[in-house]
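A single protein chain has been omitted from the complex, and every remaining protein chain is retained in its original position.
This part shows chain A:
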């Protein structure tokens, strides 16, 4: 890092920095390609560290639901206790996600995520020692905080990958992380059965099983700290000391996030794709176990298949978002988000009406694809809402996801007012209603679902507007300008900038 400043007078800075990376990069040193099976530092290494640590958080947060048929008898829980704990498990992350967004903006995703993950692992280990409804609620509440690492994942990917690739990077990182919610429904019953088979009584075996997610979480966070790095050029602290990165203030970051209406709308709609996904993770195993009388392992497998669809569905959403934007720009991203999420809502309505096991599984799988793809589509749009407050806006959207889960579980799945099937159908109706606000998102430079862009608006104006004139004079907004240049493709095919001088013409001023 110190060498480049010595040689910058002699060699083009972009050359010196570009040759340091295995992957091709743009003017912000963000990777312009995505090599899934590579661990190339720092871009792909960051990708693998972030998705896996996030995966472990999901495994821990949803480790209890597949074992509920045992836990509810061991602790003498009622349906109300279970419902409350389910709400608690996703409510902690509402504010944690917003705080995480700010933390990423201020200290960087590596430190922010690892700290959060290591601070929440004690809650996972202590799950083995609980003995009442209130202690069950508390451990699920504190374990759920770790879901805020979603924000650091998305932030990290948005820092490492260029705009045309950010959708697919965010989609796979988010999707493979969310996969944990499905994998845990398989892992936990299997680990439990193994331990039970070795000789432990059932009420002890489930407790021992919780050490697995706890260990996974601890080890993945240590890997992030030891092997990860915040930005292509280094970590925040080093870069700030070298003067290469301006240290922004919380007040400014906060102001520019909360005054952007698009952040609020995306938070709401994310509550009805991701929030629904969280709700289903909490209720689906018990739903199949009780309604269709399958055993614990089968219920776990069915529940797992919902979350496992994330391997392809959410990344698919991100990939399709990027692909649609090559033809139709941001307007295509918005349209596809609305269509996919609405179809998810319809399928949710249908799921609650299925009384036959195979039909229910089939509808659930289709539903999982659409609702998870919608999450991928959402984070194809989020990186473009703001450059200055990217972290906080990712946090608001992510937090909105959890709010959706809290509200949905509170209204439909607590106590005995609605049967679970009615709750699922009504949740589908709510998805349809809460997805409508996407219709009013509008970017002056790229347009919205029903309106085209304003002729005189540019991406540079949009992102530079987040900085005051003094800040611009000091050059603090340089990253935003670079980002605006790199996101020119969001205008869609028709708005591509005209090509420069044709090769055949000779310069006149030789």
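Operating definition for what follows: a contact is a pair of C-beta atoms (placed from the backbone, for glycine too) under 8 Å apart; a residue touches a chain by one contact, two chains touch by 3 or more; residues count from 1.
One rule holds in what follows: contacts and distances are computed from a predicted model.
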Chain not present in the shown complex, as UniProt names it (candidates "Ubiquitin carboxyl-terminal hydrolase", "Programmed cell death 6", "High-affinity nitrate transporter" or "Presequence translocase associated motor 16"): "High-affinity nitrate transporter"
Full-complex contact with the absent chain, from A:21, A:211, A:255 or A:323: A:211
Of A:44, A:114 or A:360, the residue in touch with the unshown chain: A:114
Touch residues of chain A, complete complex, unshown partner: 69, 72-74, 76, 78-80, 111, 114-115, 118-119, 121-122, 125-126, 128-129, 131, 201-204, 206-208, 211, 214-215, 218, 221-222, 225-226, 237-238, 241, 286, 289-290, 415-416
